[in-house]
Every structure is written in structure tokens, then in C-alpha cells.
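Heads up, one of the protein chains got dropped from this complex, but the rest are sitting where they should.
This part shows chain A:
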Amino acid sequence: MRPLTEAETRAVFEKLGKYIGENIQLLVDRPDGTYCFRLHRDRVYYLSEKLLKLAASVPRESLVAPGTCFGKFTKSQKFRLSVTALDFLAPYAKYKVWVKPGSEQSFLYGNHVLKSGLGRITENTAQYQGVVVYSMADVPLVSAGPRRGWGGQGLGHPPSPPPRPQGFGVAAKSTQECRKVDPLAIVVFHQADVGEYVRNEDTLT
């Protein structure tokens, strides 16, 4: 386990910045404790100072995972974000995509999101912008195209559950283009989804 070098930190922050923008400083500088990034076997972990001190006393071969894994560095030193970072990044996500319940399952199996499965998308999403994918299950008013607001909640409908983050993606088309493309075009490239917790159970840390 070691701290990240300057180049590695830059790579990680660039990747995270694609999803949460300048909110990274909220991760780095937290009011409720000192949190830091550490590298262990090419994986980047996010952990509190208290946990760091405990993990420091564990031998390297025995240490499985200190803290939460945000992603790993590939053999060619590129940073790849993993789904285990979702809970930390989702609250600060700037660009969000809501997926209809029908194609939510397809996304959780690792497929891209098609226009027909797209529920909502944040305005001003640029092309190839990192987005967080949310589910729209149990929402009473669902339409095919992207919309701004919820529209009337309606009377007597049960309150919709809060949208849960389902994974990460990269916008294949900007918001404007999303409105014009045909229903079978890919609008969000799949990057990571919570289904990986089951599919890649053996390799996730």
C-alpha cells in the first residue's frame, strides 16, 4: 500500500472529474474526517485516516482491500473506474440519466442504454460526458422522450421511491441529439453497473 504519485493522482482526478466535476474537492476535503487515496496492488482505495492506520499494520500479502475500491490502474497505467465507487460519486454527480424500468434490467446485465430505454437526461449533457445512471422504477408518469421536470405528480399516487443509482455510463449523444435520434440508437455507453456485484463477485474488492 502506498500513496499515489503525482501522475497517478492526476489520472484519477481526471477520471473522477468526468463524472462529478469540481465536486472532487468534497471527497478530498471532508468536514467529517480525513480521507485519503491509497494504492494497493494497482487498485485505488478511498479510506479514512483511522482505517488507514489500522490497515498499515496488516502485511501486504494478507491485505485484501483497505477501504473502498474506486478503480484500478490497468497494465498500461490507465485508470478504470469500478462500480464500487458508485455510492461515493452518485451524490455529487452533475449529469444524470434515468432509465426506464423495462431496459433497466438490460443495463444491469451490461448492455448499453438505447434511446427507447431512456427516461430522462440532464440538460446540457455534452457528448462523451460521464453520467450516473438512475432507475425510474415505480414512477407513475413515464414518457419516451427526455423531459425537464416531473410534471404533475397526480393525485392519490403513492410517492415514488427515491431513484437509486444503477451504475456509470458515458453519454453517447448530447442531450440535443438524444431528442432526434431513432429509438434503437445507443445513448449511453455502459461503464459499470450494480449487477457487477453479482457477475464479478470473485474479482471485485
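Going forward, a contact is a pair of C-beta atoms (placed from the backbone, for glycine too) under 8 Å apart; a residue touches a chain by one contact, two chains touch by 3 or more; residues count from 1.
Criterion: contacts and distances are computed from a predicted model.
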Tell me the UniProt name of the left-out chain, picking from "U4/U6.U5 tri-snRNP-associated protein 1", "Trafficking protein particle complex subunit 2-like protein", "Exosome complex component RRP46" or "Ribosome biogenesis regulatory protein". "Ribosome biogenesis regulatory protein"
Residue in contact with the excluded chain [from A:M1, A:V170, A:I186 or A:L204]: A:M1
Among the options A:K53, A:K78, A:R179 or A:R199, which residue touches the chain absent from this view? A:K53
Where chain A meets the chain that is not shown, the residues are 1-3, 5-6, 9-10, 13-14, 17, 22, 24-25, 28-29, 34, 36, 38, 49, 52-53, 56
